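The block underneath contains the structure these notes are about, expressed in structure tokens.
Here the complex is missing a single protein chain, while all its other protein chains stay put.
Moving on, here comes subunit A:
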């Protein structure tokens, strides 16, 4: 029996080539998108879940309350982990570890910048990454040791077995030798963190400059704990809630333990509440993948039911000679599964071709796990699901055909099936409309964020890391730079303006409501910073060498901070940072130092360049290449130990939106795909309708109808449906995008023209598709048209 179904399917494909190819391409493209998105979603889900005991591993997080605002962070005091381990027996292992730092490493003649961090010994006992060389129990204990990753060992030494070798690290002041004590195997691509080295935490901890790490009121490092198997994480969270408050009077910090494996997808908080965060993108793309596949399945359903008149005769004959409904159902489902199988082969080929581009778009390094049986089980499940989904409606519909109706020469396409078919086209185009409108809105919002006035001029602004002698002799560097005609201004700061860096709630002023607290960002700069960045002073003046001590004792604040300080006391001209009184010497227009998702927060700019790590150089737009070459030459002469490095401020800023840009690009391509597949379906369906209406067209022609009026016969079937889908789709897209935009503190309005523009695009494509088919139909000679009867 199966052989018979198989034969019929193959011969059917050969006989109805157009339908076969439309179905194959439609389902193939749908599966292609679904497989790519499936790989991406699985990759996202797998992140940080690869360790054996990952269910026992928690990050300690803080809710900090400032007035009515709650700020949630993974930054903790630098002594938290060891204290937790001391106090709570359920904490099996605990490690504080630092933020990422880039340093220049040297082995023989080779100098390479590597990224890494400082961690307590338990870190590698919790994160049990494979160790190629070294004894895990002895790692990160001695301040003269370092742990490298396989890749960094290869980069520095050209081999992996480097345990015992010495490498030099430039810590900004001097070259420090470290003995390689362990080499970690390549981190799996499903880790959220990427680093090249780990140094013992004690190095950082014991530096006098880092005394604040021992302070319960300061935050910086992360805290990682591994709880015992029996421990109840919920109860543990409750127990540690007031841990910091008990040790730091007046603290508003509430601690809690958050599963490390959930941090990547679910670790976003707003006002103390968990928000969808990255997981919403995973859901969104899973939904888009499903919808694209659904659109492709709808094509199959529509074309199959459209062709049902022909198939109905076969069904009738089979029923007459003894086929039962069940057997027929199996036959039709076998056909659709069989077709889906071909489509899946095509999809896998497309995935293979497109994966490098997709990896670049999505910022991942994914590959198709051909060697894993689980992948093939999944593929089989997808093929069965798609085949059954696509084939179910045609199978039910065809099988239910009354055998008597089959032998009468009229169409058995009842009103219900025509309605269903129109409903499916409607559904397809609603989805296509939502996708296209959403893409335009996402585009607009990201362009808005990238091109909006930030309160400073990010164009033609070079950021140079201040390392070695550039840091020690910045003034010399600055003087030489400013001698270049193409350099306008330069300055330095500890702050990159690319996110929160150093902040405090301990700011007071006269007339301040004692219950009110706000988190102020502290930005330490050198002279000329306001001018170099192109910030706008709205009050007072900038720091200047002439004012000397006044500048050092003063502060420039942003409008937001000024509004807060002068809220109850318009005359206020000073404020206190801790016990340190500062005079407001200037007020600048609000400027963004975080992404557009965040409100502009109060900021204080202080003249204190001691720890400045970034130089800012404002250059002329012309002949950028020469300017950079000249700056490089100056930097390398002054600082020969370090290879010159620079970034553009606008590029750094764009990186804040890397995820959004990725989402935008993916959304764009998948929208186009959805429209393409929808139109493919429309092409098939209109071809079929044109064929069905051959007689009507023939009669109309004989009666003298013009080509235009004949075009209308076919087009009118679709114009209404497409128009209705645009209407409904726009409404839905409006609601969806309103919600998405609400994630941005600074956002575009949902502008009215987006709807007519999308409508025009969809309508034109749909109209063109249908008209092409209709034109073919009008070209048929009336005599032939009537003969088909």
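As a working rule, contacts are C-beta pairs under 8 Å (C-beta built on N, C-alpha and C of every residue); 3 or more make two chains touch, one makes a residue touch a chain; residues count from 1.
The rule is simple: contacts and distances are computed from a predicted model.
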Legend entry - Hidden subunit of the complex - UniProt protein name among "Polysulfide reductase NrfD", "DNA 3'-5' helicase", "ABC transporter ATP-binding protein" or "Tryptophan synthase beta chain": "ABC transporter ATP-binding protein"
Legend entry - Touching the absent chain when the full complex is considered, from A:135, A:193, A:324 or A:620: A:324
Inset, instruction - Give the residue, chosen from A:11, A:138, A:452 or A:655, that touches the chain omitted from the document. - result: A:11
Inset, instruction - Spell out, residue by residue, where the missing chain touches subunit A. - result: 1, 4, 7-8, 11-12, 15, 313-314, 316-325, 327, 402-404, 407
